[in-house]
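Read the structure below first, then the notes.
Left out: one protein chain. Kept in place: all the others.
Order of writing sets the chain letters: A and B. Residues in each chain are counted from 1.
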Amino acid sequence: MSHSSLSEQQRASLLEQCAALDTASLSDALDSLGIDAGLLGIVQQVPGTRCSGFAFTVLYEPVDHSDGFKNAANYIDEVPPGSVVVSSNAGRLDATVWGDILTHVAVQRNVRGTVIDGVARDLDTVTRLQYPLFSRGRFMQSGKNRVQLKATQVPVEIGGVTVNPGDLIVGDASGCLVIPADKAEEVIQRAIAVENTERDIIASVGQGLSLAEARRLHRYDQPWLAAAAKTPSAA
Amino acid sequence: MSHSSLSEQQRASLLEQCAALDTASLSDALDSLGIDAGLLGIVQQVPGTRCSGFAFTVLYEPVDHSDGFKNAANYIDEVPPGSVVVSSNAGRLDATVWGDILTHVAVQRNVRGTVIDGVARDLDTVTRLQYPLFSRGRFMQSGKNRVQLKATQVPVEIGGVTVNPGDLIVGDASGCLVIPADKAEEVIQRAIAVENTERDIIASVGQGLSLAEARRLHRYDQPWLAAAAKTPSAA
Partner (left out) sequence: MSHSSLSEQQRASLLEQCAALDTASLSDALDSLGIDAGLLGIVQQVPGTRCSGFAFTVLYEPVDHSDGFKNAANYIDEVPPGSVVVSSNAGRLDATVWGDILTHVAVQRNVRGTVIDGVARDLDTVTRLQYPLFSRGRFMQSGKNRVQLKATQVPVEIGGVTVNPGDLIVGDASGCLVIPADKAEEVIQRAIAVENTERDIIASVGQGLSLAEARRLHRYDQPWLAAAAKTPSAA
């Protein structure tokens, strides 16, 4: 199921469900399906923010100076609302591919966040606007004349994981992960079960059970199953 | 002096004294005794928190898949109040060994903090609970089926320094260090003298002395000595 094959209503429903789910629960759901999903090395830059949305991918490459002057990329004009921009700069730390202008335009276009395999600048503005930005770090040197846009809406690889255009991206204080679009519904249902299982375990511990007892009672070996679907505990 | 050889009253007294001491002062005291103590690479994850407590050590190893399914570890049920959990995962960054369930149980058991040679998840929850967590970083992928518990309450090595069960662990915004249990009393006395010396120096500078004069006056070459024990300054 590619991005375009989801109806607006399906997209809105997925985003609404994701908004209430942690990356940890989603990761457990993805693990239960054997899908590698965590973007290793990508770190939340604005404390307290989180994001979820459909990947709009952007691929940069080092500048080819034989081509003459390179203007800044204006791809943001094409990013639809509900997107998370996923910008690959090969992990490069000395040339930024995100800053205050893009942040202002993104906020105005209801873009839901940005993930950068590299660095961003204007972090004071990004923080003031509480814009969800995830990257390897921060620097202030422009990408202009250092890197150039190679392509948009192509698959990009970050930390060993491939992000395809239209995949679901979720980010919080623990990091960012990618959910393949055609698995999103199943992953979300399992993640909801994981969160319910964990809530039950925490409640049982609060009532005096040991963690071992609580985990056995609530089947922490199968947390992605809804309570009704779980094999009754032997305990 | 192993952990068990301290009386409850001695333990409480050490913890109370440590609660008022910075890692910097404790490190200077440990330096004065020739003891390497700083856990290099371990970083405070929740700004504004600090912790001190007796090490309960946990050692993980990569999963041996020939053993079949591995459940999550429930060691937290055995951690006594006043402990700091010290969890060694060999610095691994892609598999977490701490998350929201352990945090909730730790808070409930009056565990005073956690140090991870590796990464943790559910940082939004950890931050909301203001739980003192120190680690190499953050990620969201579970350790389940990636790493398994090898042992508890054994010596572990973090950043080149050995942590023994029952050692005193102190962490603040500058990082974490370990105080051998049998040296804790001496280290704390010296650290108190260091802090008094520094307070006197800062006060003297505030009254107009140069730093050179203030340091000479208050014997910054021997900051771990109580004022009465210091050789009078030549100044």
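General remarks:
The rule is simple: a contact is a pair of C-beta atoms (placed from the backbone, for glycine too) under 8 Å apart; a residue touches a chain by one contact, two chains touch by 3 or more.
Everything numeric in this text was worked out from a predicted model, so none of it was measured.
Screening A:Arg11, A:Arg50, A:Arg121 or A:Lys183 against the full complex identifies A:Arg121 as the residue touching the chain left out. The chain omitted from view is touched by exactly one of B:Ser5, B:Asn110 or B:Ser210, namely B:Ser210.
One of A:Glu8, A:Asp64 or A:Asp77 touches the chain omitted from the figure, and that residue is A:Asp77.
Per the touch definition above, the residue from B:Gln108, B:Gln153 or B:Ser174 contacting the chain not shown is B:Ser174. Mapped onto chain B, the interface with the missing chain covers residues 22-24, 26-28, 31, 37-38, 40, 43-44, 47, 50, 172-175, 177, 198, 201-202, 205-206, 210-212, 215, 220-221. Along chain A, the points of touch with the absent chain fall at residues 69, 71-72, 74, 76-77, 93-94, 96, 99-101, 104-105, 108, 120-125, 127, 137-142, 144-145.
Note that in this section only the chains that are shown with their structure count from here on.
With centres taken as mean Cα positions, chain B sits 32 Å from chain A.
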